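Mind having a look at this structure? Questions to follow.
Just one protein chain is left out here, and the rest sit where they should.
Should a chain be cited, it is by its letter among A, B, C and D, assigned in written order, with residues numbered from 1 in that chain.
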Amino acid sequence: MRRGALLIGMRRGALNLGAIGALSFLVLPFAFFAWATPWGRLHAVAGDFDAVRVSVVYTLAALALIVIGGTPLAYWMARREFRGKTVCEGLVLLPLLTPPLAMGLLLALLYGPHSMVGATAARLGLELTNTPTAFVLAQVYAAAPYYVIAARAAFESVDPELEQIALTLGKTPWQVFRLVTAPLARLGLAVGLAMAWVRALGEFGIVLVIAYFPQGIPVKLWVNLQDLGLDAIYPLLWIFFLVALPLPLLLGIVSRSYVMRTETV
Amino acid sequence: MRRGALLIGMRRGALNLGAIGALSFLVLPFAFFAWATPWGRLHAVAGDFDAVRVSVVYTLAALALIVIGGTPLAYWMARREFRGKTVCEGLVLLPLLTPPLAMGLLLALLYGPHSMVGATAARLGLELTNTPTAFVLAQVYAAAPYYVIAARAAFESVDPELEQIALTLGKTPWQVFRLVTAPLARLGLAVGLAMAWVRALGEFGIVLVIAYFPQGIPVKLWVNLQDLGLDAIYPLLWIFFLVALPLPLLLGIVSRSYVMRTETV
Amino acid sequence: MQIDYLIEAPVRLTARLRVEGFTVLLGASGAGKTTLLKALAGLLPATGTPYAQLAPQERPIGYLPQGCALFPHLSVWRNVAFGLRGRRRARRARALELLERVALGALADRAPQTLSGGQMQRVALARALVRNPALLLLDEPTNALDRATRAHVIGELRALIDQFGIPALVATHDTYLAALADSVAVLADGRVAQQGPPDEVFDRPATRAIAQLIGFENVVRADLVERAARLPESLKSPLDAGAAGRELGIAIRAHDLQLMRNGAAIEGAIALSATIKETRREGLATRIFLDGPMALEALSPSPCGDRGWQIGERVRVAVAPDRMRLVAWDG
Amino acid sequence: MQIDYLIEAPVRLTARLRVEGFTVLLGASGAGKTTLLKALAGLLPATGTPYAQLAPQERPIGYLPQGCALFPHLSVWRNVAFGLRGRRRARRARALELLERVALGALADRAPQTLSGGQMQRVALARALVRNPALLLLDEPTNALDRATRAHVIGELRALIDQFGIPALVATHDTYLAALADSVAVLADGRVAQQGPPDEVFDRPATRAIAQLIGFENVVRADLVERAARLPESLKSPLDAGAAGRELGIAIRAHDLQLMRNGAAIEGAIALSATIKETRREGLATRIFLDGPMALEALSPSPCGDRGWQIGERVRVAVAPDRMRLVAWDG
Partner (left out) sequence: RAATPLRVAYAGSMGTVMDQQLGPAFAKANGVEFQGIGQAAYALAHLLESKQMQADVFVSVTSGPMRILLKDGLVREAPPVAGTQMALAYSPQSRFAKSFAGKQAWYEVLESPGLRFGRTDPATDPQGRNVIFTLMLAERYYHAPGLAEKILGPLRNSAQLFAEPSLLTRLEAGQIDATVGYLSAIKSEHLPFVELPPEINLSNPADFDAWYSKASFTLSADGKTTTARPEPLVFYAAVLANAAHPEMARKFVRYLAGPEGQRILRESGYDPPVGPTLR
């Protein structure tokens, strides 16, 4: 156990209390929701499972793209010093900052059928509106900045000396990244991935604008509400939790269990 | 400059290319937006500045609450080992995961005028729907998990030995936190704060349900779009960027400049 | 100051020792020196006296950890001044004063990451001293220092310790440091196996582990020696006493073994025959590894060439009886 | 192997030295030893031969950094096996073999955080050895080790070096280690100021900085000595030569200074008068600080009590001419 100052040096009551209070506050709506759910007459609405499939499959695809593109960007931002780095940081924050609806509109303007990008893509057979590609695009914009920012902080906290030592042991930079940097940054990377996953899965505003179809869970929730009323969202929301939570939890467990079981004290 | 393996051991071309490619992709919609903006006939719509005021003031309030409650929670999760910790992690992720619209509905269920909590609060003179309090509430739920998760990862990467040494130098746990833990975790904390800020500012789905009023920027964007069409959102979105970006950029600069200007190589 | 600590984890230690003036804690790598110092600082759970009931921040100690552990976000002088209260100007003045004493006044405004290993160690020492603690706990305070710097730093340390009467417990492997101590405590087999003034401990180690630690290259089972050589009476009677109870060993420093060409006669010394297995140049001397009734190591003061010892040559090994030390074989 | 490096930052170094067998790099704290080793490993920009054009991962070197820098996410054996390719079984076998040689076979599956300082250092050494490199760069490989462990580890290291003919460049403060070396290079004032076999370097330091580094407690300006005492002819003529060019100093080890009660006559030695300023017990000996025409430090082999030196007492200090060494005063 690696115990810090607050746990060694003070009676733990205050910290525990504060922490558990804050946690309860965050969890309260879900507890209430569990309590209010009419478990007896819970049944999925037609199309709910399609929505689950759409969400999971395309979010995984988006996640893959995010990791592939975001990892080099994050590493680069962590290790390179150059003028205008602050500007870069601001730029990465932009998509995070933009309210989803506005982000959706921006994407619609850029990737829509008559825009330059959209028209070119369409000519190549890649429709960027109301298609799986558009859906994935929306999710990438929604989630990538979370991953990049978390991964960048994680990379920054890896001691460059360890990477250097690994080089002197004859590993190529790519092996060093795989064997040293990534494992040491795994906690932050896992956090980033988990955030990206939940953001992408839960994304509503952007998707609503540029990919009303295929309908993933968030849009389906919206449709169910309009169509059938509040009762129809209970089951889908529970299914959503069931589907979405395992990945982040697994990421958390794996990234932590990978830590060598260290100090026994 | 603290250079890692990839920058020492390989020709930099590939990494630079990947990173700049990814960055451009993320920034493209904004570049396009800047290009498409009709700068000549840009003018704010009535109520836009009210929306800015509402957003900034209440988001700052929400941020304060998030820091006060989230910091102990994050520290506790970083340093305490206990059974069921994984469950706690999952619980913190829940509000992140829930699509904003659904989150809004959950909050309405719990804090709405006809719920137990909402009714009690109303009797105490605290309306929790369409009031500033509700607005702040929505933002706290939207943004707190980001802060908690980032702060937790940041605290986890602070070497407990340094905290312990600070204790042996006669500092109280609270001083240790202030003088050692927080400064060493500042990068991650800044990232968490920046994320929380932009999430809270940009939050639309939750606010739409439980706090349509007072109207912050995201709801106003929506209203402008519905009422006046696309042209009315250009100015507000630019104002939004102008208002929202300075804080995260400042956080980034401060947290980095605080690092001692180290190795000159 | 009397210390009496019981530690359960990561290693079980029963530490009972006196800290008076400059007390050195010797112990093999992994014996638990760091563990004991951390427990005294309140950073590991332990029971005993003094301080065990106090939180670490309430203990009047100054602790220099083995890895220095400088605060990476604070400049050198702020690291030193960390433990102080009061106005910046006063804190800086006090920090600079201590930095001068460890010959680092010029680096006060540097970041700790830009220091060399030895410079870091000196900053950590200054930091541990800054609060005028009632007990100093120093974990390897000089192992990154060259001779001249070490002599200077130790001189300043002694001056401080003497001036303020602060007792210091110093974990080290450095026998030079141990020789300077007022008292040496040896940690072995989970307890303080011996404590005394350095000349006593260095001259009369109590156990085999201690003898090896302080540089007796040869420690052999007494019964082996007994069988192979005539023993003087002064050793015979304790050996017989040992035969009744626990096993004993005989410890001899390499440079106390004398090598002679086979056949040469020696008076008044114990001698046996051996074969030269290996020789190794060691600065101005030569280390000679011997095979025979027991493996032995001798140090010939002159370079190899002078006497021309050949590998495989049979020699007589002799040792003056007063250079042999009787030690307990286990624990 | 001939090394010829030019380094600009963080300190300017011109390093020109031969690495043959076991070569020790001596230098004061902050002289640039770590800097040189890092540059050789390719971790700092530098120009020169060999390897300077190669990326670090292409250099056939084994590097043990000063702080050990074990991979915290890998168990002990995986740290050692990190540089190996091939099947897990073979890699583990090789790692265990090396761990045995540093007496850590039993800890192969531990996490590095649970090791003591000395244990970490040995793991880092094993890791540096694992690829049979063409050049070993060891930064303070033994400073966390006790005498017995150090002797064992150095023995194994020598055996490896001799067996595979790998040259090793070892930065250290440890004069014991330096005495064992095939060659000693001294880094001072940004360059390799002297290189030679240890007995030569230890006996004939070239400059004042080197003399202080290797333990000549007294280095005084030659003109001061000249004024205060009669000098033998053997010293006089080089001094006159020095007078023409650069300044010279005279270096004397503390234990080569003999102290006598005032008035006693000495033959064939240089003598001057001084006052005892301070005495300090040092294990079995006593260190005596003297004031006079120049500050001096003497080491009396017997404990203080034997001769009863008093603070403030006036004494004669003598030194045999052949114990004095002429050194360059600056650089």
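Criterion: a residue touches a chain if its C-beta (ideal position, glycine included) is under 8 Å from a C-beta of that chain, and two chains touch if they have at least 3 such contacts.
Worth saying up front: this structure is predicted, and the values here are computed from it rather than measured.
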In the full complex, displayed partners of the excluded chain: A, B
Selected residue (touches chain absent from view) among B:L65, B:L93 or B:A108: B:A108
Option touching the unshown chain, where A:L65, A:L225 or A:V243 are the choices: A:L225
Of A:S24, A:T86 or A:N130, the residue in touch with the unshown chain: A:N130
Interface with the undisplayed chain - residues on subunit A: 45-46, 101, 104-105, 108-109, 112-115, 118, 129-131, 208-210, 212-214, 222-223, 225-232
Interface residues of subunit B (partner: the chain not displayed): 105, 108-109, 112-114, 127, 129-130, 208-209, 212-213, 222-223, 225-231
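Note that only the chains that are shown with their structure count from here on.
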Euclidean distance of C-alpha centroids - subunit B vs subunit C, Å: 54
Two or more partner chains touched - positions in subunit D: 10, 42-43, 55-57, 67, 114
Residue list for subunit A, restricted to those that touch at least two other chains: 8-10, 164, 166-167, 172-173, 176, 180, 263-264
Category of the chain touch graph - line, ring, star, complete, other: complete
Contact set on subunit A toward subunit D in their complex: 159, 161-162, 164-173, 176, 179-180, 183-184, 258-264
Contacting residues of subunit D [partner subunit C, same complex]: 10, 26-30, 33-34, 66-67, 114-119, 122, 139-140, 143-151, 158, 173, 175, 178-180, 198-199, 202-203, 212-215, 217, 280-285, 303
Interface residues, subunit A side, partner subunit C - complex: 8-10, 263-265
